[in-house]
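The complex is shown incomplete by one protein chain, all other protein chains being positioned as in the whole.
Per-chain residue numbering starts at 1, and chain names A, B and C are given in the order in which the chains are listed.
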Amino acid sequence: MIYQGKQKIWADYQKEIPDDHWFYVRSCIRQNFFPASEKYFLAICRDQLGRDIYESEHHTTCAGIAYHCDTIPQETAMTVVARQFALMTEAGYENLVTSCITSFGNYTEILETWRQFPELEEKVREHLWKACRREFKKPKYVAHASDLMYKLRGEIAERAHFQLVHRATGEPLRIVEHIGCHYSKMFPHKGVGGAEYPCVLSGMAESWGGRVIDYPERRHCCGFGFRQYFVKANRGYSLSNTHKKFESMEPYRPDVIITNCPGCPYFLDRWQYVISEMEGKTYGQNGYGIPVLTYEELAGLVLGVDPWDLGLQVHQVAVEPLLDKIGIPYDPARKYLGMDEKKIMTPGLPTSLKCF
Amino acid sequence: MGRYFDELSKDYRFKEGLKTCINCGTCTAICPAAEFYKYDPRKVVDTVQRKDDGEIEALLKSETIWYCGECMSCVTRCPRGNGPGLVIMALRNLSARLGYFTASEKGRQLWPLTKTLNNNILHTGYCIHPSTFDCDEYPESGPVTRWVMDNKEEVYGRLGANYEGKGPGVLRHIPQQDLDELQAIFDETGGTERMEAVERASREKAAELGMDFEEYTKYTYEHCSVGHFNDE
Amino acid sequence: MDFGFKRSPSSAVNLDTVDHARYDRLVQLEPDALTCIGCGSCSATCTAAPWSGMSVRKVILGLQRGRDDEVDRMLSRCMLCGKCTMVCPRGINTRHLILTLCRLDRKGEVVR
Partner (left out) sequence: MVNRNPVIAVIGAGIAGLEAARQLADLGYSPVLIEKEPAVGGHVAQWNRLFPDMTPAAEVIDALKKQTAKIRTLLGTEIASINRLKDGFSLVLTDGTSLLCQAVLFATGFQLFNAAKKEEYGYGIYDRVITNRDLEAWFNTRKDKRIKQPEAVGFVHCVGSRDLKAGNTQCSKVCCITAIKQAIEIKEEFPDAEVYCFYMDLRLFGKKYEDFYIKAQRDYGIHFIRGRVSEVGEAIDGRVVVKAEDTLNGKPVKVTLDLLVLMAGVVCNPDAQHYARQVGVSVDDDGFLKSRDNIAAITESSRPGVFFAGACTGAKTIPETLAEARSAALNIHHYFNKRK
């Protein structure tokens, strides 16, 4: 591989990401399955690095999952998004940052469609006025939360407690990056690094000491497929696609997978569990899986946040081997505690996949 | 000739998704669905661009159009700037509108999807919410998810969520006034009408199959006949 | 544990591993098979095609892609009328090719 070739492409797809003043909209999947990631997005960008990020309690889902499961018409999806724009406008913000990749793709697609078909924008404005008596200005800039963290990666590196290197050997960690499909596949110029060699995650990983692996199925979808997962009868599709990715990355012996999409870390994590149950196969070392982290979890670890405060215990694949490699201390006894250090029951263990 | 094509042409996703297809197969080569289902997005787009009413009607009633995962990987690569995934969205939309979706097993899944997702959106403000997440329906979510769901207040609380709480934050309670606005949007933009149409057609189909509606809902959600995957 | 769904194998033809022994043997015996351009004239004129899916071009391609079951299914439908031979623009003696192919087993050994 010729690294400079990639750098050349990265240079072509740099976005001018505004530095400050963001209206934040949350992700349905992440709130359910990676609640601490959103917490630490704000804790890092807002509290630690001092950026102004505002959240309205009145914002809702963007309905993107329903849109891509085809259960609502396009105009419904657009008007729900228009309402979020109205909340942003009312709060006095012009830059919108989304926690979810499907939302990011959805917002971007909507703005692009309106640009091409202004009559549709007019219609949606009318719908929103009739339904909610709200008006909106379109955002000046729409970013995904990973864009912002990519922009702040240097500031995070300056404050790093840990490097993404093997403590024992000093070698950089081997990192697989997995980019959500709706980040840049529809609009390559909206993603840092474009669609073929996005650098939004690899940029973070490299700034914090890791080395990114380029494997043949790098660009393949995790297999979520919206209706292909939500309907139980279809989940073979989802599983098969993830399996294909793991078979492709396995020879590279990755230490960790990082993701910027809400669904991908859930699927890349849980399907490892399912494959181990179905076929007895595990992809990590010594019977463990390959840990799958969100970019906030990765940033949190680098910044020295306690792994259990970051929510790494709600992953099915054990993260302890990764923490040990980096040399991040953790207290096993605190892993499954409830609020205020309260002792609660602990989760059951899989049959085949090694966990703690 | 071209009646369905004209109907599709009113859909903005179709306007963006279909210019002219040259059958090069770039889309199919990397399509996650083409790899595992009996599915070829190139053929779907080619069928549509031929404008034959009979063929398009067959598509609208087929299993085929429901195999796509809407990952949109095809959009990146098409040398003619088409978006097979967008064409699929327009086809599904028309199939739902005309009630043709009940003609296929995969199409019938539109009902359990509509029921779950749209109810979540209108009642909680989220597409997915712990209060309606049933671990038994998602066995792959694993023991750790069961642990979270069995201890929602404790685990979400410990991880800094504002679970069912007031004000902003992770999994906060979304105020009723906002849910009312979502309902108003659904009513105004055809979302409610679509839900009703999908339910009506599904109830008819359930009756035709001699199933009670609960049973039909569960069956369409869980049942996968042999023949969808490429090796079957 | 039964999850209620299963993993599906990939439909992608992997040219690295595909077994085309029968094809290799065929083209030794019938080198003209190499010149097929997949134009479909044979299938268009085939008497058996409309009801059976028989297609000489698909037979030749199927052999190259290791799709032996399909090939054998198609071959079993051929009535050897020879119309395809008359229309092939590359002058392939398709009828003779089919007869030759029927004599080969899946490993490409002449068995009949």
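Remarks
Going forward, a residue touches a chain if its C-beta (ideal position, glycine included) is under 8 Å from a C-beta of that chain, and two chains touch if they have at least 3 such contacts.
Remember, predicted model here, so these are calculated numbers, not experimental data.
With respect to the full assembly, the chain omitted from this view is in touch with A, B, C.
Screening A:118, A:154 or A:251 against the full complex identifies A:251 as the residue touching the chain left out. Among the residues A:125, A:218, A:270 or A:354, only A:218 touches the chain that is left out of the figure. Of the candidate positions B:23, B:119, B:132 or B:225, contact with the hidden chain is made by B:23.
Residues touching the missing chain, restricted to chain A, are 1-2, 5-6, 8-9, 194-197, 214-219, 251-252 (touch as defined at the top).
The chain not shown here touches chain B at positions 22-31, 34-35, 40, 42-43, 76-81. Although one chain is not drawn, its touching partners on chain C can still be listed: residues 10-16, 27, 31-32, 34-38, 57-58, 61-62, 64-65, 67, 90.
Keep this in mind: only the chains that are shown with their structure count from here on.
Separating the CA-averaged centres of chain B and chain C is a span of 38 Å. Inter-chain centre distance (chain A to chain C, centres taken as mean C-alpha positions): 47 Å. Centroid to centroid, with C-alpha atoms defining each point, chain A and chain B lie 22 Å apart.
Across the assembly, chain C contributes residues 1, 3-5, 8-10 that each touch 2 or more other chains. Residue numbers of chain A whose C-beta contacts span two or more other chains: 232-237, 239-240, 244, 274. Considering their complex, residues 34-38, 139-140, 222, 224, 229-231 of chain B touch chain C. The part of chain A that touches chain C in the complex is made up of residues 232-237, 239-240, 243-244, 274-275, 277-279, 351.
By the touch criterion given at the top, residues 26, 28-29, 31-33, 35-36, 38-39, 55-61, 63-66, 68-76, 78-80, 83, 105, 113, 116-117, 120, 127-128, 130-132, 181-182, 185-186, 188, 195-196, 219-221, 223-228, 230-237, 239-241, 244, 270-271, 273-274, 309, 311, 313-316, 336-339, 342, 344-350 of chain A touch chain B in their complex.
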